[in-house]
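Before anything else, here's the structure in question.
Selected chains only, in their assembly positions.
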Amino acid sequence: MKLGRIVGTVVSTRKDEKIEGLKLYVVRDLSLDLQAKDSFVVAADTVGAGLGEVVLYATGSSARQTRLTDRRPTDAAVMAIVDQIDIDGRLVYDKLAESMGSGAEEG
Amino acid sequence: MKLGRIVGTVVSTRKDEKIEGLKLYVVRDLSLDLQAKDSFVVAADTVGAGLGEVVLYATGSSARQTRLTDRRPTDAAVMAIVDQIDIDGRLVYDKLAESMGSGAEEG
Amino acid sequence: MKLGRIVGTVVSTRKDEKIEGLKLYVVRDLSLDLQAKDSFVVAADTVGAGLGEVVLYATGSSARQTRLTDRRPTDAAVMAIVDQIDIDGRLVYDKLAESMGSGAEEG
């Protein structure tokens, strides 16, 4: 899986009938120190993730193994919302701390 | 999926019998700010997209999950025409505005 | 699919029994203006393509969907010979013109 942050949404009314109802997110890849990279994918949401969240997404045929994406023509799926990342014994990402730090939801 | 813009067509008379009848588009990859990149793919159209349109395409085995591409030797398929893209709460692409802006179809 | 030009052949006598009989071509990737890139693949021919021809090749599991490559351990297959490529309304490649231009076959 790859590590990414949801930064946007894609709206499409004319699409393959099999992807009707899937929420399509723009997900930017993240570096090991959680910086946004230039690369990105458009991934189907399968876990109720929201804008700004750090997530894991799977690509290729693995992206079709969730209940929501089974046999659908989607090659990228957000399949986990990240709570914490630990690198070399150091907590480099904590979803709760980020939320508090922003003050947006708690303040 | 990846974000691209249809910039051309490929004509082939001698090809695997299983891809007969598929329209083959040249699709250039787009950056997050909708600029065309050097990279591109040739993708089968499954949604009736047209030249100049911003689309999503799926690659790999996922490209064979549409009704049109089932069991065909195609590894890239246009499976959605993009109407709007929202990044960081800002509308960065609007198909309707682009059409009007160009003046070509409305003017 | 990707756009490439057949530039060479690979001969192998000791190989997996399931790829016996497949012609293996060296295919260089092409840019949008038909220039040869450094990257290349070795692809199984499924359409009777020849040296020097501009072709489309599929990779991954899609490369096994042709009659010739079914269930064979090949991850790249030439599945179409390109006749014409049109980019932004301009004919950038014409197989017939290239043949005549070279003078080799007609002259």
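As written, the chains take the letters A, B and C, and residue 1 is the first residue of each chain.
The working rule: a residue touches a chain if its C-beta (ideal position, glycine included) is under 8 Å from a C-beta of that chain, and two chains touch if they have at least 3 such contacts.
These figures come from a predicted structure and were not determined experimentally.
**Student:** With 3 chains in place and all of them the same protein, how many does the whole complex in this file have?
**Tutor:** Copies in the complete complex: 5.
Note that only the chains that are shown with their structure count from here on.
**Student:** Which category does the touching pattern between chains fall into here: line, ring, star, complete, or other?
**Tutor:** Chain contacts: open path, no cycle.
**Student:** Check the residue numbers that chain B and chain C use where they touch, and answer same if over half are used by both copies, otherwise different.
**Tutor:** Different: when the shared numbers are divided by all numbers used, the fraction is under half.
**Student:** Mind checking the centre-to-centre distance between chain B and chain C? Centres are C-alpha means, answer in whole Å.
**Tutor:** Chain B and chain C have C-alpha centres separated by 22 Å.
**Student:** Among the residues of chain B, which ones contact at least 2 other chains?
**Tutor:** If we look for residues of chain B contacting two or more partner chains, we find 60-61, 63-64.
**Student:** Which stretch or stretches of chain B touch chain A in the complex?
**Tutor:** My answer: residues 1-3, 31-32, 46-49, 56, 58-67, 69, 77, 79-89, 92.
**Student:** Provide the residue numbers of chain B that touch chain C in the complex, in ascending order.
**Tutor:** Chain B reaches chain C through residues 7-19, 24, 26, 28, 38, 40-43, 51, 60-61, 63-64, 71-76.
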